[in-house]
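Note that one protein chain of the assembly has been removed; the remaining protein chains are unaltered in position.
As written, the chain order gives the labels A and B, with residue 1 at the start of each chain.
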Amino acid sequence: MNIRYILPVGIFFTIVVISAVAMISILNGDQSRAQLPSPLIGKKAPELVLSSYGSSQTSSDAALELTKQVEDEPFVVNFFASWCAPCQKEIPFLEKLSQDVAVIGVAYKDKPDALEIFLERFGNPFRHIGLDNDGKAAINWGVYGIPETFLISDEGIIIIRHAGEITHDIYRTVFLPKIGDMMQ
Amino acid sequence: MITEIGHFSLIFAFVLSLCQSFAPIYAARKSMDVIHRFSIRLAVLNAVFVLLSFSCLIWAFIVSDFSVALVTEHSHSSKPMIYKISGTWGNHEGSMLMWIVILSVFGAGLALTQKTMGLLQKSSTLGVQGIISSAFIAFSLFTSNPFERLALPPLNGNGLNPVLQDIGLALHPPTLYVGYVGLSLAFSFAVAGLITNSVDRNWARYMRVWVQIAWCALTLGIGLGSWWAYYELGWGGWWFWDPVENASLMPWLVATALLHSVIVVEQRDLLKSWTVLLAITGFSLSLLGTFIVRSGLLTSVHSFASDPTRGLFILGILVFSIGPPLLLFAINGPKIKSIGYLHLLSRETGLLINNFLLICASIIVIIGTFYPIALEIMTGMKITVGPPYFEATFNPIMALLVIMMGIGPFLVWKRGILPKSNKIWIFAGTSAVVISAISFWASNELSVSALAGIATAAWLGISLLCDIFVKIQKLNRNRYTNFWQDALHLQWGMWIAHFGIVIFLVGALGEGIYRSESVARMHIGDEISLGSDSAKLQAISTRNDSNYESLVATLKLTTSDNIQIGFLFPEKRIYPVERQTTTEAAIRRTVTADYYAVLGDGNRKDGYTIRLYHKPFVSWIWLGVIMMASGVAISIIIQRLKPKQTHVAFTS
Partner (left out) sequence: MIGAFSINKSLNTQLITIVIGMVFVINLYSPIIFKNAFAITAEEMLEDPILEKRARNISAGLRCLVCQNQSIDDSDADLAIDLRKQVRDYLKQDMSDEAIFLALKNKYGEFVLLSPPIQPATYLLWIAPLFILGVGILLIANLFLPPKENNRKPQFQNNKSSIIKTVFPSIKKRLESKTGDPDTDISAKIKFTFPIVVLILSVTIYLGLGRPDLDDQPLAERNEIQATTKKELKKRQNAALSAFNQAKINVEKNPENLSAQFMLAATASQIGSIEDEVNALEKSLSLSGGDARIKSQLAEALTRQAGGQVTKAASSLISQVLQRNPENIRALYLRGLELFQKGDMGDAIIAWKSTAGLILPGSPLADTLKSDIAKAAKSNGVDIPKIEFARLPEVNIPNSASNNALIDVNPTLFEEQRSQFSNLSKIEQAQFIQKMIERLSKRLEQQPENFYGWLQLANAHISMEDFTSAGNALISAAKAANSDQQRIALIEAALLSQTSLSLNLLVKNQLALLPASLKQSNSVKFLEGEYWRQIGDNKTAARLWSEILNQIPAHSQQAKTLEQLIAELIS
């Protein structure tokens, strides 16, 4: 075939393909596209050594390995802060999650008194809360903005990483099926 | 009333441009000159009404008529008048209308000039222009109507963002648009040429001036954008390989290729179908540039999805303005047969290689920009293609191009013999090596790529000077003709534009290689060194303006011999109403270097963080850009001054 044909036809098809792909992604611009895929999924959850808030507040300075507290059962790690609005909105869903699995909260750059008001006002679905005062734990978990929620299997493997608020849809379509799978 | 007049004239222009696009088809069927003439007049009428419509919109912004939804969204009664006016196109709907205005004005420009052009060719070119115009007016009217009204106008508008009140932002989009839209005329020429099979030397001659105008504007637009980023963003860079910047670079590279290839068609009747393809691609990339980028596809598919009708409409226009012409090209293109032969050592080969390198560069930019999106859509993987990628791929190709630019001007059309130029090349090559050796000796920390950059810039500069020297000398020797008359025929435009690139390279290399930077927390009275110079923080004062408060630092710059260079006043502004803080970099410009200072956080007790840059030759970057654009402008003028000549059909 002549090069004169190949060139325009090639350009034409490239553009058609680009447009089609764009069109498709516009039409089903689902939420997962907004997410940065985390390389941590399928890997062992990083450790989470933080000073703890709440139940063991008497020893609040002592660092606590939070992931060790819930060994051998699936659990959820939620990075949140009392100053973040989506974090309060997702509390009801974390409460629902806490009925099935342990939920560990990591308060990102937060103050204990603000945290106390927050928990009192919106509820406390967390079994343990760690204080990540310098944001190191967040970096360690690859968090780039709060809220972010991880689901970890009983073997300590990260199964889900969700960045952003857990909405009704996210809860139903992302978390519930995986938790259902794990329960079986 | 005025707003509704504007709305109606836009609708009227829509109907007119529909007529404008159908008239040539009708006329071709009936083969009637009167209709061709008529459709050419329609183009002018169209522009008149679009302009009227745009003026009405500007009027609504000037008088702050908040019964217009767009004014409410993007203006505020307490804005300075200039930003009220520039607010007209500082938003999606208004900029769409401005796009349409430029489109119609270009059409009218063609209709009113180039009287010698064939009637059929002119009316079908304008017909294609009319199709584009009606598509965009439809887009504007039906999905993003700037004349939407509010029955209950609010007391004041919402558009008082201090960051958007900037002269660079007011000028940058219109200039860029003239460039983008100017390419539409090249596109129309190409499509009309395909339909009427009139791609020949005359076609090229008529088209060339429009490509030149578009190129000038595009170059200036990109330059303005980069200048704005430099003085406004506060971290001293001037090009970031940001998707938005890349989107304007892609059509620029193709337009540059087109600018050169159209000369080959005009002079030698070669590379015709290639030029047609470039014209189509150039405009397609402009469309891609303005719309896909603006709708946010590059950054996030979501912002696009927020208004699916708009997005789909844009994609529709894109596909229909690229698809049929390319199909037409596939069918008809092979029939455009270039007559004549290509010789290895000829100027046309030089220009072919120039085209090839430019297209390579633009493909690299396209790949670098779109690869992450394609990869993400196909595999879900998200990667970043940042400056390091482009530095590794784009820059070497550009270096090759610069080397070629030193050779090209010496080549002659058709049959290539090397005109004594080998001596010049040896001279230029040696001087380039010597210059880079000197610069290596001056500071031996230079990397290989930096040295290569210096050498290529030197090579281009010296060989250009040699070229000018040799050609003027030749002219002097020829005593039979008028020196000044003949001097006009020399390629002044090309020399200036190419020399602009040398200047640009000096700026880019100087900034890239020799910039120095220092950051320190300073108390009043402290001094820090910046390269061989030093800066002393003399005072920190507060200043109140009408809508902001600002903290101003006074820095005194002195050289190592204690000679005062000048003062810098970096600012940090706080807009209490908008709850925004902005940093205003202070720039002290000299011919050889810029001193650039940014004031950061801090307080009187602990001192203030201050960041200082010394950027040698950085303003040469924009000087170079201006030279490039003015070179092409001069070339347009020289063409007008030359005695008119129409090419007779070329026969070999």
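Everything below uses one rule, namely that contacts are C-beta pairs under 8 Å (C-beta built on N, C-alpha and C of every residue); 3 or more make two chains touch, one makes a residue touch a chain.
Values in this document were obtained by computation on a predicted structure and should not be read as measured data.
Shown as candidates are A:A45, A:A138, A:L151 or A:I179; the residue that touches the absent chain is A:A138. Among the residues B:S55, B:T393, B:S516 or B:Q639, only B:T393 touches the chain that is left out of the figure. Chain B residues in contact with the hidden partner, per the touch definition given at the top, are 1-4, 7-8, 11-12, 14-16, 19, 28-35, 38, 60, 63-67, 77, 91-92, 95, 120, 141-142, 145, 147, 149, 151, 153, 155, 158, 161, 163-164, 169, 172-173, 194-197, 229, 232-235, 237, 240-245, 293-296, 299, 303, 306, 328, 331-332, 334-337, 339, 341-342, 344, 349, 352-353, 356, 359-360, 363-364, 367-368, 371, 375, 379, 381-389, 392-393, 397, 519-521, 581-583, 598, 600-601, 609, 611. Not every partner is drawn; the one left out touches chain A at residues 3, 36-40, 85, 88-89, 92-93, 95-96, 120-123, 134-136, 138-142, 144-145, 167-169, 171-172.
By definition in this document, only the chains that are shown with their structure count from here on.
Interface of chain B with chain A (complex): residues 273, 277, 281, 284, 292, 297, 300-302, 304-305, 308, 311-312, 315, 318-319, 322-323, 326-327, 329-330, 333-334, 370, 374, 376-377, 380-382. Contacts from chain A toward chain B in the complex involve residues 2, 4-5, 7-9, 11-12, 15-16, 18-19, 21-27, 29, 32-34, 36-37.
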